[in-house]
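The complex appears here without one of its protein chains, the remainder shown in place.
The block that comes next holds subunit A.
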Amino acid sequence: MNISNTQFLIGGLVIAIIIGGIAVFFASGDPDGLESTALYVQGDKTLTGDSPEDGDPEAVGVSDAVEYEAPLPDYSMGEEGGKAGELFAIFAGIVIIFGLAFGATRIIAAKKN
């Protein structure tokens, strides 16, 4: 089953969009490994126990850190954006990274020739 470059490109993009769409509805809300470790070393969680609902992993961090407000924080359009906002955010992200990687590689490859 050999497919063309265009089929690979479009097929790959479609698969990424499907994965992103599923992620919006089925991704686990549990903290990731780094956040879980932060909760564990703060004593908010045992090593293998459940994570607290309202735990703040970043409480362990430095307080004068740079505060950066991302336009689509946590792959969402904020609380009021709901699932539709999350779908928009993840689809926008996939299209942007796809375009960036495509464009960057194209520019680099063109310079070579």
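In the analysis below, a contact is a pair of C-beta atoms (placed from the backbone, for glycine too) under 8 Å apart; a residue touches a chain by one contact, two chains touch by 3 or more; residues count from 1.
Methods note: contacts and distances are computed from a predicted model.
Colleague: When one chain of this assembly is omitted, its UniProt record names it as which of these: "Cobalt transporter CbiM", "DNA-directed RNA polymerase subunit Rpo1C", "ChsH2 C-terminal OB-fold domain-containing protein" or "Hydroxymethylglutaryl-CoA synthase"?
Modeller: "Cobalt transporter CbiM"
Colleague: Mind pulling the subunit A residues that touch the left-out chain?
Modeller: Residue positions of subunit A that touch the missing chain: 1-3, 5-6, 8-9, 11-13, 15-17, 19-20, 22-23, 26-34, 36-38, 40-41, 45, 47-51, 58, 60-63, 65-75, 89-90, 92-94, 96-98, 100-102, 104-106, 108-113.
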